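Chains shown are a subset, placed as in the full complex.
Chain lettering (A, B, C and D) follows the sequence in which the chains are written, and residue indices restart at 1 in each chain.
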Amino acid sequence: MPASLELRDIHKEYGGRQIIKGVSLTVAPSEFLVLVGPSGCGKSTLLRMIAGLEEISSGDLLFDGERVNDWDPARRRIGMVFQSYALYPHMTVAENVGFSLKLAKMPRAERQQRVDDALRTLQLEELHDNKPSQLSGGQRQRVAIGRAIVRNPNAFLFDEPLSNLDASLRIQMRMEISRLHQRLRNTVVYVTHDQVEAMTLADRIVVLEGGVIRQIGAPLDLYERPANRFVAGFIGTPTMAFLQVARCEETSGRLAVKLVGQDEHTPLLELDTVASATRGEGPVTLGIRPEHCRLTAPDGAMLAGTVAMVERLGADTFAFLDLPGAEDTVAVRLGEDASRIAVGDRVGLQFDAEKAHLFDAGGIAVRSPAR
Amino acid sequence: MSVLSTGRHQSVSLRFALYALMLLLALVFVFPFLFMLTASFRTNEQIFAHSGSIGAFVPTGELTTANYAYVLGNGNILHFFLNSVIITTLTVGLGLIVNSLAAFSLARLQWRGREAVASLLVVLLVIPFEAISVPLMLLVAHLPGLGFEAGRLVLTRSWLNTLYVQILPFVANAFSIYLFYQFFRSIPKDFDEAAYIDGATPLQVYRHVIVPSSKPVFATVSILQGLAMWNQYLWPVITVPGESARPLMVGMQQFFGHTTEWGNVMAYATIITVPVLAAFVIFQRWFVRSVIGSGVKG
Amino acid sequence: SDQRRVDGRIDLSLWRHQAGDVEESAGRYAIARFEASQSKWHITPQSLPQGGYTQSIVAASLAGQLPCLMTVDQPMVASFVQAGHLRPLDGLIPAAVVAQLNPAAQGRYQGHLYSVGQFDAGLAIFTRRSALDRIGARIPTLDHPWSLAEFDDILGKLKATGAYKYPLDLATRDPKADWWTYAFTPMLQSFGGDLVDRATMRNADGALNGPAAQRFGTWFQSLFVRGLVDRREPDDRAFVTGRAAMAYTGNWWAPDYRKAAGDDLLILPPPDFGRGTVIGGGSWQWAISSTCAHPNGAAAFLRFLLRPDEIARMADDAGMIPVSEAGAALSTDFRRGGKSRAFFDLMQRFARQRPATPAFSAISNSFFFALQNIADGKDPHDALDDATDAVDQAIADAGSTPAPQPGKVRE
Amino acid sequence: MTQSRKRAYGRRIALLSSGPALFGLTLFLIIPFLLAFALTFTDQRLVATDSGRFVGWRNYERLLSISYVVQDPQPGVQGKPAFARVRDVTRADPVHRGFRPFSDFSWGQKRVTILAKDPVFLESLLNTFGFALMVVPLQCAMALALALLVNAGLRGQTFLRAVYFSPVVMSMVVVSIVWTFLFDRDLGSINKLLSLLSLGTIGPVNWLGGRATAMPAIALMSAWQGAGFQMLIFLAGLQGISQELYDAARIDGATAWQRFWNVTIPGLRQTIAFVLVVTAIAALGLFTQVDVMTQGGPQNGTSTVMFHAIQRGVREENIAYGSTVAVVYFAIITLLILAQQALQRRWSK
């Protein structure tokens, strides 16, 4: 039975160091929630607290409205894939996967059936009788997944379950997890570093940074309307470019900006945002994604710079520009013109103001493009 | 924490039961020690007056420190103590190095014959010391050694009456090697491999990787080998007739005559035992859950 | 050079077994007096634990490190002689000096004297006058000890009083063969048996398992069956605490018993089981090693120890029984009328040495196990037969190594 | 570096590191043992310093000779069949010289008595293995339980570790003396406690004096005394089990008991094997307790092989025979170990 999860102002510290600093969050029954965030931000810790493996320093954890802080992991009936796999070294692949069923006293025949099914799904049938020490990294990870999915828990907790798989297997596994979720409708909390996974699997994505939630929302929402510079920069590859705004001006209650590096006679960039939004002090930043940029001739372009690097990925080619007002190189997705661009070229950058994001001095988004 | 983990999920009643069990067991295990300790503060009459009752284990009634005064004041207990300390620490110290190195070589290096040696080791465990003590005595009685005579270092005809006759034969110890061997084999291979990649020689792998990951066994072997040396009796009795190299355990014999002052014996026994327990308490700190495995994924 | 000198004197090493503080310090004083009495010899004493004493001697002998002087348990003399560790004392100690010693204090083997005792220990029956009075028992004398029937009767009556679970304490807690052989061989002998055939010293058959020995065995077993003796005394306080009415033990317990019973204490001769009362004689004695470079010096020390005043000093200092009349006369405790005189008289009259044979350890051990098994219910005849077989074999084995010529000095 | 030079390098390191230990073991263990082996063919006495004479297989023959006599019943009292005393038969017959009865059984009307030249050795052998079978499981289970208990992160576990370990530290002689007193039929606390707990229905048990109870009593005491030792080894083993496996098992719904069987026990597999071997070896060398508490009695009921060897070799000064007992015993155990290893290899295949 899918469970609803609720986290109320959860804190966690390790020997005085605050790791989770007040996380509140509700996960609806059958929801697929993806947790992303930089390395060390506390994702695994959060997952382990939900599982009951780590003590909650303060705050309440509720399953279906009931406080479970003190429940035993077993009682919470969850399936979990550990980031470190944590396979039982003395058991074969099949035994590892079937262990929880055995504990649940499922009859042997039925158990074998379920284990075989899971192994087939995970393309592990051949390794049925291998010990974990005889498996490759990806094979171990799949066994760990098998162990979690073989029974039907209230909720699944996945800690980077696909990180060691190759692209095609990863797509398959991703679909498999998705299909599983479609079928079982369990509640899922899923940690990943893979944005494609996050975007495709999630009902909602939670972005965590330093133990604090920075944004919760549907995948495309996060991509298209990041609430702050952190989320904007974290979601999307290559990263959104941030351009410093030199000057903001009001024109009929609306905002127009001039970017650092634009010379005097370039026209102001008009944004359909009320000017009051940027009343705060400090520099304002404009953000723009690679796919919304175009390269032009340097003359008459919004900004002019040089190509620092070109990445040819096959399907796409990205140019990375050194620009005066940018904090980092600015990524531009190239189209047909890809083959003509080379490192060192002097080029112009052009983008659609409609697609630009604007962040105030505190990094809070004051404008996001309309859908 | 293992199975009996006392995370917050342990119910209060379970924890209470555990404590109760531990205390009960503690009583069962501690009583001879208490008996010894209590008796060491009593006269012979008092000891027997309390024997067979709970009073044998609880220091009640007339207590006296006379036994300690007597034991410390008569004979060379401090000298014997020093001898025992030297014998034990040297044997343990050398033994840790020599035996762990041998185990490392058996468990972690590839060489021909190492499996044969490992099986031989088990067989050697079986030989009881009693079975070889006399032939060993024949041997050391004829081994040339070094000794001091009139302040000069001289070559002696035998090892009798020395400290090293109580040390050298016991440094290499099949049991210790076997214990190290078992433990070393369970350390993940990855650690060695990483070190070899880092440019380590086998001995550096031993020094920097194996030894630091094996604190619990080192503690175990220290305690066990130290204990065996500290309590050694038969061997020094045979090979060390003089008092200059006599260890503590042998010194206790002077209190057994036609009649025995048990108070003195118990005081002496307490003096022997307490340092070992103290050493145990120090070493056992190495038994905190170590971190093996947390450096690896999977 | 072998000659170690201390203060200009020639140094003689001396090994003694550890026998408790009292005896040991008495020994130290004796050495001090010896050194004060002359200026040629110095003695360096060393006390060794009894547990491995024999093996220490063997090891030292192998390493050429035998001391000049050493104490030897009298029954072990033959074994040591045969192994070549000891030098005969013939000629080193004047015959006149030897002659005045109680025979049990002379360690002889194959006709030569190898050791001399400065003192002896002896067993007696200790009891309380009040206990005997209560059952109306006769108090035995040296001339007229209890007979077997009398003794059995007394034990039975003591038991019947109900005051004693086990009326007689035989020190059965002692796990060492030494005690059992030392304590119960005299009884066996008093019954008419013996550990070996004393005439030939070559076998035990007939002596250890003959009819007399069987009678002894049966009686010994009956002590336990009838509940007269505890199979395993939990401690050595049975008499002191009054748990037992009677104790069969050595003179070394006399001080404690006196303290517990005061004037009520009786020190009595062991019963005469048919062939006269017997008490084991021959305690730890002095010997000179075969490798001693200065037998003269060693002998000088022995002669000093055997002086009557020294014997008396030892007796008074350590509570041990003097081995000569002259010595006893000089002692406070053992002169006529002295509080411990009884022991001296007992030893003078009843002491008998254990057999001088190199197989003694084996004999002793076999007898020990036979007694244990008898006490635990084994058929006495079978047990004694087993012991006899073992002893005969041990003698045959031990005898197969020829004894070295007396006086042969090992290099 | 060529293959052979690499091997030479590896050998050098291996030699360097295992050399001192192997040298020590050879000089101080293997050579003395070979010496002991050589002694078994002589009549060497302990006290004598001259080497004994060569006597061939005599010691082995004395140790291992077995024979039997078959007796027909003689008319006895009340129709019960009676038999002549076996010792009378054997002592009369030169064929049976040196043989003593070991055990007997009925064969129809007849009585068959097994004879041995050293029946005590055979009894000791049986006793020793019996003791090992009692004490090994008991002691190992106790040790494991203690180890788990003092590794559970409860408060005061440092202190408790020391407490549980304290019997190991104490001299076995002192401990044996204390326990002898505890086991005493009339004054011992154990009987008093039993009587108290059973409200007097359990009469005094003659623990060390009864053939049925002596060995179990010694086993109990030995297990108690030694458990702290194995506890230590188990503690070391427990440190090697990854915490994450416990986490995974809890997620899988394992109870504490199931975690114990499925994580702890497999994780301790090597340690358990090791502890079993070590405990068995220690058990097979049982000596001190017997020497102090029962001297092999009652009627050889607690005589062990080591006890026998020391009685013959040291106490009776027949070192050649004592060595023979030790060597034969060593051979038996070694065979058992080899058989066990062979079996294990077959199982694991």
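To be clear about the criterion, a contact is a pair of C-beta atoms (placed from the backbone, for glycine too) under 8 Å apart; a residue touches a chain by one contact, two chains touch by 3 or more.
Values in this document were obtained by computation on a predicted structure and should not be read as measured data.
Participant: Summarise the composition of the whole complex in this file as a formula built from the shown labels.
Facilitator: Copy numbers over the entire complex come out as A x2, B x1, C x1, D x1.
We adopt the following convention: only the chains that are shown with their structure count from here on.
Participant: Quick check: more C-beta contact pairs in B-C or B-D?
Facilitator: The comparison resolves to B-D.
Participant: Hey, how far is the Cα centre of chain B from the one of chain D, in Å?
Facilitator: Chain B and chain D have C-alpha centres separated by 21 Å.
Participant: Distance from the CA centroid of chain A to that of chain C, rounded to the nearest Å?
Facilitator: Those two chain centres are 94 Å apart.
Participant: Of all the residues in chain C, which ones touch at least 2 other chains?
Facilitator: Where chain C meets two or more other chains at a single residue, that happens at 55, 58, 62, 235.
Participant: When you check chain B against every other chain, which residues touch at least two of them?
Facilitator: 51, 134, 138, in rising order.
Participant: Show which residues of chain B lie in contact with chain C when the two form their complex.
Facilitator: 48, 51, 74, 134, 137-138, 141-142, 157-158, 160-161, 233-234, 237-239, 241-243, 250, 253-259
Participant: Would you pull the chain D residues touching chain C in the complex into a rising list?
Facilitator: Against chain C, the touching part of chain D is residues 43, 45-50, 52-53, 85, 87, 91, 98, 100-101, 180-181, 184-188, 208-209, 291-292, 295-300, 311, 314-318.
Participant: Can you list the residues on chain B that touch chain D in the complex?
Facilitator: 1-6, 15, 18-19, 21-22, 25-26, 28-30, 32-33, 35-36, 51-52, 98-99, 101-102, 104-106, 109-112, 114, 117, 119, 122-128, 130-132, 134-136, 138-139, 168-172, 174-175, 177-179, 182-183, 185-187, 201-203, 206, 216-217, 219-220, 223-224, 227, 231, 249, 252, 265-266, 269, 272-273, 276-277, 280-281, 284-285, 287-290, 292-294
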